[in-house]
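First, the structure itself, so that you have it in front of you.
Complex shown without one protein chain; remaining protein chains in place.
Then we have chain A:
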Amino acid sequence: MSRSFSAEIVKLVRRPSCWLLLGIALVTSLTFTYVLPYASIRSGTGGPNSDRTLPMLLPDQLVGNSLGGLPIFLGAIVLIIGVLVVGSEYGWDTWKTVLSQGPSRLEVYAGKVLALAAAALVVVLAVFAVGAVAGTLIAVTESQPVRWPSIDDLLAGVGAGWLIAVTWTMLGVVLAVAMRSVALPVGLGLVWMLAVQNLLAGVAAPLLDWVAQVQKGLPGPNAGSLVAALGAPRDTPGVAVVVGAGQAVLVLAVYLIAFVLLAALLLRRRDIG
């Protein structure tokens, strides 16, 4: 398995699209969490929603600010990474090339899951790092004190972010294995992340009580609740307290395990090519 892990890491690191996705994740995160709110504060033209005040952009808010994107847009990006890592082996027909070198399917799969977990952690840490730099710059510019969250809060934040990111990544993996391709899983994954989740939360749940109940069992609202509990700004799409943080962690962990097992099962059983 360590062989497959190291091979998968090389493939990930050498793949330009992975870096592109990381770049997009950081730029979006930076833009919506720091640049635009700060610009609005500076110009004093607080829009209709001027909840974002200067204290919210300072380093002590790092945890919440870094996690805010994970329920939706950062989630969508790591989902794409998951699809790419597994789906491309179908798209390029490289499963047979890899498997002819001897490893079993599950061995390669385990290598991919571990490599993706590492990639998800890198994305989360990078978002934290960029946020730390942005927050510090703003604090210094505005002559505000530079105070950091406690180590415990930081670790909890990174841990929660990692859990959410890995869960979305594995959703991408399940879709890729189920559809044995890249394009359709990416498309459907994004439709779910960006459209259906919002429609459920914004339109259906307020109308129908049973939808609101079902929401409590879906990964998106649980991710949203978890990051909200850790201080993510409530005006970020997908961030809302639907369930308690403890339950959210549990539900996400169950989804994560279910995704990992389901993809393994499908991959093991079905023909390749």
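The rule is short, and it goes like this: a residue touches a chain if its C-beta (ideal position, glycine included) is under 8 Å from a C-beta of that chain, and two chains touch if they have at least 3 such contacts; residues count from 1.
Everything below uses one rule, namely that contacts and distances are computed from a predicted model.
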Discussion item. Can you match the unshown chain of the complex to its UniProt protein name from these: "ABC transporter ATP-binding protein", "Succinate dehydrogenase", "Extradiol ring-cleavage dioxygenase" or "Septum site-determining protein MinD"?
Written reply: "ABC transporter ATP-binding protein"
Worksheet item: Which of A:Trp95, A:Phe128 or A:Trp168 touches the chain that is not shown?
Response: A:Trp95
Response to the item:
Even though one chain is not shown, chain A touches it at residues 3-4, 6-7, 10-11, 14-16, 88, 92-104, 107-108, 271-273
